[in-house]
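Worksheet for the structure shown next.
Excluded from the complex is one protein chain; the other protein chains are retained at their positions.
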Amino acid sequence: MVKIGVLTVSDRAFRGEYEDLGGPKIKEWLTRVLVTSFEPVSRLVPDEQGLIEKALVELCDQEGCALVLTTGGTGPALRDVTPEATLAIAHKVMDGFGERMRQISLRYVPTAILSRQVAVVRGRSLVINLPGAPKSIDETLTELFEAVPYCIELIEGPSLETDPSVVVAFRPKKK
Amino acid sequence: MVKIGVLTVSDRAFRGEYEDLGGPKIKEWLTRVLVTSFEPVSRLVPDEQGLIEKALVELCDQEGCALVLTTGGTGPALRDVTPEATLAIAHKVMDGFGERMRQISLRYVPTAILSRQVAVVRGRSLVINLPGAPKSIDETLTELFEAVPYCIELIEGPSLETDPSVVVAFRPKKK
Partner (left out) sequence: MVKIGVLTVSDRAFRGEYEDLGGPKIKEWLTRVLVTSFEPVSRLVPDEQGLIEKALVELCDQEGCALVLTTGGTGPALRDVTPEATLAIAHKVMDGFGERMRQISLRYVPTAILSRQVAVVRGRSLVINLPGAPKSIDETLTELFEAVPYCIELIEGPSLETDPSVVVAFRPKKK
C-alpha cells in the first residue's frame, strides 16, 4: 500500500478558526485520480518552520511516504515559511516544479508570481508544495502530475497509476 | 506618504562617465502610473556588493520604503553583483519575479536568459531588481506591477493604487 503524506500548514486551521480546505481537496483529488491503492497520511501544523520540518521528516523517513503534498504557507507574508522548511530538509531541489506551477497559475492570475512553492527529493520521497486555495490545487496538480509517477520511479519509489481520463502519466522510453 | 526606493547600481554612472538613465526612467514610470502619492528616495552606488547591500538595508530599514526598485548590475559580467547583494539582505526570496521578467524579455531578445534579476522581501519592504536598459525597465515593470500592490499588502505595507489604463493591480478575493 503506497503511503502519500498530506500536510496542511496553517495557523488558523491549526487553531480551529478556519476549516482546512486544502488538505481535504488534495485527498479528494488523489482518490479521484489514482488507480493505485494508497493510504493518505494527514498532518496539520501551524506556520512554524521547525514544526513543518519535523512533520516533513516524519512523513518521509518514519512513515515512508513516496509522495508528500503540502498546502499553505507559500506566500510572501512573514508567517509563510513552508518553502524554507521544505528546502531545509531537502536532499535535492527540483526547480522545475515551482516554475511550472507559477506558469500554470499565471494563466489565471498575475499574482501567481507571488507563489513560492518548491519541490524537493528527500531519500525516496518526493515533496511538493502546492498552493493554498483549493481551486489552485486542482489547476496545478492535474498538469503537474503527468511528471510525478516517473519522478517517483527515478527515486526508486513505487509505481503510481492514474486514471488516464484525467492524467496521462508520462514515462519516457528507457535509454 | 509612501516611500519608494530607487537604487541605481553602476560603476560608470557613479564615476560620472555615464548619465544614469535607469533611475530617472523608474521615477518617470512611477510618476506616470501610481495614483497614490509617493516620495522617491534615490541612491546611486558603484558595482560593489557591500555598498549595494548597505544602500538596500538603509532604504528598507531606515527609510522604511515599501518598495525598492534597483537598476543595473544583473548581467553575467564580473562586476555585476546586484543579485548577490539583494539575496544577501533577503528575508524571503521571491523566485517568480525573476522568472517572469525573463519570460517577458524573451519575447524581445533571446539574451533575456542572461538576466539574473531577483526579488526579495525584507521586513515590510519588497525589493525588485529591474534590468539596466530603460526600454527593458518599461517592458517588464508594466507587466510585473500587476502583482506588486497585492504583494506589498501581504507583507503589511501600504496600499498602492495605479492608473488602470496602464496597470490593473490584481487582488484575489480574500479567503
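So that you can tell them apart, the chains are marked A and B in the order they are listed, and the count of residues begins at 1 in each.
Here is the rule we go by: a residue touches a chain if its C-beta (ideal position, glycine included) is under 8 Å from a C-beta of that chain, and two chains touch if they have at least 3 such contacts.
Computed from a prediction, not measured in an experiment: that's the story for all the values here.
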item	value
Selected residue (touches chain absent from view) among A:Phe14, A:Phe38 or A:Phe97	A:Phe97
Which of B:Thr86, B:Ser115 or B:Thr140 contacts the chain that the document leaves out	B:Ser115
Residues of chain B in contact with the chain not shown	75-78, 80, 84, 98-99, 102, 106, 109-116, 132-133
For chain A, the residues touching the chain missing from this view	92-97, 99-100, 121, 126, 143-144, 146-147, 150-151, 154-156, 170-172, 175
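The rule is short, and it goes like this: only the chains that are shown with their structure count from here on.
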item	value
Gap in Å, rounded to a whole number, between the CA centres of chain B and chain A	31
